[in-house]
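Removed: one protein chain of the complex. Kept in place: all other protein chains.
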Amino acid sequence: MSIRCTVWGENIHERENPVVASIYPDGLHTTIAQALSEDSGIVPRTVTLQDPAQGCSPDILAETDVLVWWGHKAHGAVSDRAVENVTKRVWAGMGLIVLHSGHFSKVFKALMGAPCSLKWREAGERERIWAVNPSHPIAAGLPGCFELEHEEMYGEPFAIPEPLETVFISWFQGGEVFRSGVTYQRGAGRIFYFRPGHETYPTYHDGNVHRVLRNAVRWAAPVGAPRENICDAPNVPVHEALEPIEARGPSLHGPGSAGYR
Amino acid sequence: MSIRCTVWGENIHERENPVVASIYPDGLHTTIAQALSEDSGIVPRTVTLQDPAQGCSPDILAETDVLVWWGHKAHGAVSDRAVENVTKRVWAGMGLIVLHSGHFSKVFKALMGAPCSLKWREAGERERIWAVNPSHPIAAGLPGCFELEHEEMYGEPFAIPEPLETVFISWFQGGEVFRSGVTYQRGAGRIFYFRPGHETYPTYHDGNVHRVLRNAVRWAAPVGAPRENICDAPNVPVHEALEPIEARGPSLHGPGSAGYR
Amino acid sequence: MSIRCTVWGENIHERENPVVASIYPDGLHTTIAQALSEDSGIVPRTVTLQDPAQGCSPDILAETDVLVWWGHKAHGAVSDRAVENVTKRVWAGMGLIVLHSGHFSKVFKALMGAPCSLKWREAGERERIWAVNPSHPIAAGLPGCFELEHEEMYGEPFAIPEPLETVFISWFQGGEVFRSGVTYQRGAGRIFYFRPGHETYPTYHDGNVHRVLRNAVRWAAPVGAPRENICDAPNVPVHEALEPIEARGPSLHGPGSAGYR
Partner (left out) sequence: MSIRCTVWGENIHERENPVVASIYPDGLHTTIAQALSEDSGIVPRTVTLQDPAQGCSPDILAETDVLVWWGHKAHGAVSDRAVENVTKRVWAGMGLIVLHSGHFSKVFKALMGAPCSLKWREAGERERIWAVNPSHPIAAGLPGCFELEHEEMYGEPFAIPEPLETVFISWFQGGEVFRSGVTYQRGAGRIFYFRPGHETYPTYHDGNVHRVLRNAVRWAAPVGAPRENICDAPNVPVHEALEPIEARGPSLHGPGSAGYR
């Protein structure tokens, strides 16, 4: 079974900024998708903010097992509709990989329920990424640590919920640390945030980064069928209770009521 | 130091439904506040949906260490402004206790980033609440389990994020189970969800429930000063780096840039 | 790649007790192994307490990807050597599935670092197992809940560490609840505890139980090569530091010291 992976790219810097364009002439999303395609079990495609429905139509998402998200400058331009579509699909089981500046994307913040803020510095400094849980599937095949000679610094405190698992922690040349790889589950969907990937550096041409991305897509792929009705709150009729009971005392809702939302 | 606790009540059922009015003639919020006031270290006050700013003005929240939330019928009527005010205050450190049908409140869903859905049945059946972590501060002074003879059933799967700690699990007469007491942190704020409290039953007159509420308020109270700027993402200047570094390579942001959101 | 699974059976009740012998004439371990073999990707074999090295020799464990453990009467007879062999292998990456009364096995207690105590009652009562995280790989293909008409009751508080994930919670006819399926990681190894399986009932002939066991073995299988040296604490020489540093100040250990244990 192949994993259908949609790489969502904001696709602005690479068209407007010559430095970014020189590193990612076809867009960051394309480079990321190419790296994923090296795993024959992953079938990537790309969408961008400029696509119809901002690349987040229900149809596209329904055919997506794992969504990879790279955005930065246009977080505010992503529509509430797009955010709702993505959020609901994650809840139904779609995996989500959020990259770098996506920590401040509407999608990630909505799923975390947290500020997701951090410190940052754009100095092209060295980042060293340590696998603190080297046995985690997302760290498979990686060395104990690897370096990115030029990266933007992200520093703690990173205002995220306590992760389910912390997989990577970064060391920065200028003196900071950062939880660079963290996992969550929201509804039926698995979520992985991965820190590196500033657009003015060739991070998505790095082999170790490629491996993380492929591992993460495999890890986040849903196991069973989508839980399309995960937002429902079914009223279980008294006569269908698993143990025989009789209704007692006063009640507010009539039989078959849908409840309040 | 006393804990300033604001009890938010939707205050609809108790005015419209004679059964609810007979159990909570002054409103659920008032009964809850009275239970809290039995702890001399807690100073409760009440606000309702009908108050100015729906009881969620920045001024009120700024004077609140812990907010207790009971809502049901009018989840949809709570304004986005009110939700944003509460959410930001939780992130800054205000504790939040969400009760019963508040699982579907906008406030709770926004902070969980999850569907928060469940099964339910209004049959006045027996609920037995087990302390699965009896050493947790929120379970202090409670028996190993306690019963509510008449309650609404909430059944798993409860579509919440994996809790930081699971404190209580409920057994229901009709055959279901439910994670009835769960903890989270979002930003600087501590959050506790507590299941019991259907409005047609005298749950908030129960001594064990009172104890849970008082324990929870104490547990959720912030330790230090509010982190008013927790949503900021400060740009750390290169020359202020904790280790001496020099900017290298291309950059996108100019010095002192505020970054994108 | 097939998963090499070793099912460890205490193999006492089924030889000494006619009721158990009638349900599991070839031993519980054999019935469990047969259930696992229905997944063509799992290659099970069985060992017992009566085998050389109590079935826990380094050779056997080195050829084991996932170990399934069923013990009850003879917890105390399991040698410290066997416990150490299993523990070290889990740390190196071997998965471990601990069943039912194995909550009090030396192996499980050593890996949990906790009392692992609980309440119990042997009354052949009904147990209903709810998938509280139905999207977890271990719950794949299961109904929302399933029943075992006759089981021993295990009741909370279950004195285990807060689980990484709670997958199943049980409802018991007599009024108790229990966290029936919980996950952990210790060293590189994944651990799953699954509650049902009292020897006087046909639990391991149940199709839903079979599915949980197969799912759990797949979930617990290690991803990469064993981390044979995970207990080592290497002294990183100063001249091999990833960033250039010079030794400063006094030191206790000489160059190349192995450190204290």
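Which chain is which? They are A, B and C, in the order written, and residues in each are numbered from 1.
Following the convention adopted for this analysis, contacts are C-beta pairs under 8 Å (C-beta built on N, C-alpha and C of every residue); 3 or more make two chains touch, one makes a residue touch a chain.
Worth saying up front: this structure is predicted, and the values here are computed from it rather than measured.
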| item | value |
| --- | --- |
| Residue touching the undisplayed chain, where the options are A:Asn17, A:Ser37, A:Ser57 or A:Asn133 | A:Asn133 |
| Residue of C:Met112, C:Val167, C:Val182 or C:Val209 touching the missing chain in the full complex | C:Met112 |
| Missing-chain contacts mapped onto subunit B | 93, 128, 133-137, 140-141, 145, 147, 164-165, 173, 185, 187-189, 222-224, 227, 242-243 |
| Footprint left on subunit C by the chain that the document does not show | 13, 17, 19-20, 72-76, 87, 91, 101, 104, 110-115, 117-125, 150, 153, 155, 159, 161-162, 164, 173-176, 184-187, 198-201, 230-238, 241-243, 245-253, 259-261 |
| On subunit A, residues whose C-beta touches the chain left out of the figure | 128, 130-134, 144, 155-158, 162, 164-166, 169-172, 175-177, 179 |
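By definition in this document, only the chains that are shown with their structure count from here on.
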| item | value |
| --- | --- |
| Centroid-based (C-alpha) most distant chain relative to subunit B | C |
| CA centroid of subunit A to CA centroid of subunit B, Å | 26 |
| Distance from the mean Cα position of subunit C to that of subunit A, given in whole angstrom | 31 |
| Numbers and ranges of subunit C residues touching at least 2 other chains | 128, 133-134, 164-165 |
